[in-house]
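The complex is shown incomplete by one protein chain, all other protein chains being positioned as in the whole.
Up next, subunit A:
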Amino acid sequence: RPCPADEVFIPPKFCDNRIVSSKYTVWNFLPKNLFEQFRRIANFYFLIIFLVQVIVDTPTSPVTSGLPLFFVITVTAIKQGYEDWLRHKADNEVNKYRVTVLEDGRRIQKESEKIKVGDVLEVEEDETFPCDLILLQSSRDDGTCFVTTASLDGESNHKTHYTVPDTERDVESLNATIECEQPQPDLYKFVGRMHIYKNNEEPSLRSLGPENLLLKGATLKNTQSICGVAVYTGMETKMALNYQGKSQKRSVVEKSINAFLLVYLCILVSKALVCTTLKYVWQSKPGQDEPWYNEKTLKEKETNLYLNMFTDFLSFMVLFNFIIPVSMYVTVEMQKFLGSFFISWDKDFFDSEIEEGALVNTSDLNEELGQVEYVFTDKTGTLTQNNMEFIECCIDGHQYKYRDASSEVDGFCVTDGPVNTVQQKAGREREELFLRALCLCHTVQVKEGFIASSPDEIALVQGAMRYGFTFLGLESKTMKILNRTNDVEMYELLHVLNFDPVRRRMSVIVRSISGETLLFCKGADSSIFPRVKQEEVETIRMHVERNATDGYRTLCVAYKHLTAEEYDQVDSGLREARLALQDREEKLMAVYNQVETGMNLIGATAVEDRLQEEAAETMEALQGAGIKVWVLTGDKMETAKSTCYACRLFKRNTELLELTVRTLESPGKRREDRLHDLLLEYHKKTVQDAPPAKTRVASQDYGFIVDGATLSMVLNSSSENNLHDYKDLFLQICQNCTSVLCCRMAPLQKAQIVKMVKNSKGSPITLSIGDGANDVSMILEAHVGIGIKGKEGRQAVRNSDYAIPKLKHLKKLLLGHGHLYYVRIAHLVQYFFYKNLCFILPQFLYQFFCGCSQQPLYDAAYLTMYNICFTSMPILAYSLFEQHISLEMLLENATLYRQIGKNAMLRWGPFLYWTLLGVFHGLVFFFGVWFLFSNPALQDNGQAFGNWSYGTIVFTILVFTVTLKLALDTRHWTWINHFVIWGSLAFYVFFSFFWGGVIWPFLRQQRLYFVFANMLSSVSAWLVIIVLILLSLLPEILYVVLRKPRGPYARQKLVQSSAGGIQSPRSSARPLLMRTFSDESNTVS
């Protein structure tokens, strides 16, 4: 019965085991949600406008801006409330889960949320752990249990966890305290120790590591039940800690929107200022301020002049506030949300192997996919399939290749395997030693085939099996091997020196039956070669390098005999290090390094990792689209380089610039100096000579190769003065190369590179794509992170913004969907600003004709409904379905992607164009009708129109023009587009009749009573509406029509003027452009 011994340890306050992922409760939902929503600048702005309308006497009633705001807020609140309700439900399910707690020797059922730190829990098979537990007792004999952490990191293999030694027998009488580190989110790290108190004995100490810790969220497998003591509960569990890390990514489009908003805000304020000034100028003329027919009320006369000015200013602000589109944010969000379905619905993304399509984790970044300038890709599992196959091995310099038919390779005879070929081969003893090493040095488990966290190990074990050595499994620290003569060899597993990406090797220490203690080590050549006896290296190195150039993954295998003394020393060192509470990693590392020296190199293996299907085509398309592809891999340079060649990232004429450890090694020079020289030389080559090279037809492509060690020299040589130049130089070189290969990278370095490019000049949009846990950091760092649903678990997918089954889907995701999304949202944003500008401009102009008295031109209903009903649906439909160029065309012609690069459609140029268009339309609407109203007697019975008719005519023209303009822009008509565009026009007409057809009892003034109907009865009004719509759309129609005939002419001239300087991919795009434009204009004209 464990209880914390009070004299040793006073427990601090632990949080209870309640998981709270929800944001709101029933009580604080309203205030908290409102607060959250009004933190958005746009919502806050409209709230202010609304309050001003309520407080100050303004021309429009508070309803006009209150209703849209209310609508927006309600929709968002409902959405968020629903999401939170789902979270509540999920939380409750977890928190109310019944668990069995052992208390005073009895089993008690408890709700999961009531677990306290120190409780001993019993968990049955296939149950998930309710909190982080230290494993005390397992129903299995060997004190192990199996768990799967599929819900945590996606790895579905079974992991073995061990009970704390000496506790498994008598949990009932155990008396112990546990010390452990503060909660931290790393799933694979845990240090702690347990003091076990036995009757009157000296407390014994046991170290606790991650192998003793069962994580909340993991599931118990193949074990009837376990007992464990809770160490971290509730929000302190590793799962909960891992949950919070994701940060919000914002797209560049949103930044553009904010910039435009600021411009419009300035326009708004200046408009209001102009009007206020004019009003007081106008009033200063005698008889204007207060003519006999229009006297002020007593209150108005009494208020202070400056206060009046201020309220007038606010009134104008309110009058013109519609220039900032209230519904734009909602529409943009709806567009993104609905638009993201197109990615997950895309049948092309469906992969029959894993029976899954693409996954969209965030819809905020759809348009960012059309803006990517840099793609950072992982190699293993992304460019390649991560489907390992054992190809060949070499033992003591002799090559073995498994083939059905023998062939002659490299001067050596290659046969079916080493069995039949003793002659000319390494000694049989060495062979068997090598194969035993392959069989022993791994962490593979046997369970209906082999299961391991790394596919390389499986490939190796399977390879060994083909040569006659079969690994049978691990049973209570004994590894069994079936050897060629069908005997079972037994080895006692003493220690596993785990693999990690820094050491890049792993070792096992085993003891054979004969009592020999052996250390087997396998790892990357760079980490093995310095640790073996040098005379053996050269023969093997040749093979390793040749294999690497062929694109195989190579591993070297070495072994070492340990004498009894040596082993004792190692054993005690390891135990000591494992007990350490602080710096355990470092101490272990030190012991490992100490052991793994002076080994004997036996041989090397080559494992093939096939390229993903269409990897080369995809990469070529990306490069054609002007995207720079960087390969960031932890692999060796040669392997990575050959993969790059295979993917056509490097072509035959590509000049490779290498900046690696090898090129830095030159006699008589310090590496730093050499680095300096090389950097300068490459810089001169790529950057300074580049401008003339660009104009020539065949410009030299450069490929740049850098490795991790050199990179850290470039990035971290902080002691030197000119280090900053290094970083800049490096970046400039990289940016002028078509593709960059960074090999030997640690995960963190990958993120560093992404960050460096991301923050470089012009802040290009970066995209990271990867499939493994080592890519997560760069996926999170880049603007857009894409996970591949590969074999290395689901961690990358979980942390990504988009997940696709295969690399080849990236092409369609970027060139197809990304392009379209960008065009759609850019058009959406510009159109929104445009339509509100030409909505409000007539109202502004009207102020000059009504004594700047804030008289609204349109009726309140029109003001309110304009953005909500009359014009919002067509643009939403447009922004969902528009394909200005068909998907197939986009995929075939990667160069089209370049046209929208660098946020081309949301720069100030297009913005100015749209704004001018809006101003033009506004002027046409207002002054067209103004001229008409020089004689307001427009009906055939001589009756005259008043100010509301004026506004209604302008508004009718406005609605029709704005909607028809969108219809002109639409290239891809679906029935929804037709329905929505003509539907909203019909709705407008219907609404106007209805609104004007009834005397509304709740309205104080029946301003629009039969105004619309009377307007339609006037032929002049009809004529003016038609001619003004035509006039305002004329430039648009012209623009569309003129693109057709002028296209080839202008382009031919361009081709001539640049005198053949166009590169082949560009010229191939030109005819295409013309075709699309002529298609477009055919539909219009």
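One rule holds for everything that comes next: a residue touches a chain if its C-beta (ideal position, glycine included) is under 8 Å from a C-beta of that chain, and two chains touch if they have at least 3 such contacts; residues count from 1.
The rule is simple: contacts and distances are computed from a predicted model.
One chain of the complex is hidden; its UniProt record names it "Cell cycle control protein", one of "Cell cycle control protein", "Calcium homeostasis modulator 1", "Signal recognition particle receptor subunit beta" or "2-methoxy-6-polyprenyl-1,4-benzoquinol methylase, mitochondrial". Touch with the chain omitted from the figure is made, among A:129, A:390, A:726 or A:933, by A:933. Interface note for the absent chain: among A:31, A:291 or A:530, the touching residue is A:291. When you scan A:62, A:210, A:851 or A:910 for touch with the missing chain, the hit is A:851.
Although one chain is not drawn, its touching partners on subunit A can still be listed: residues 59, 287-288, 291-298, 849-851, 853-855, 928, 930-947, 949-951, 999, 1003-1006, 1009-1010, 1013-1014, 1018-1020, 1023-1024, 1027-1028, 1030-1031, 1034, 1038, 1041-1042, 1044-1049, 1052, 1064-1065, 1067-1068, 1070-1071, 1074-1075, 1078.
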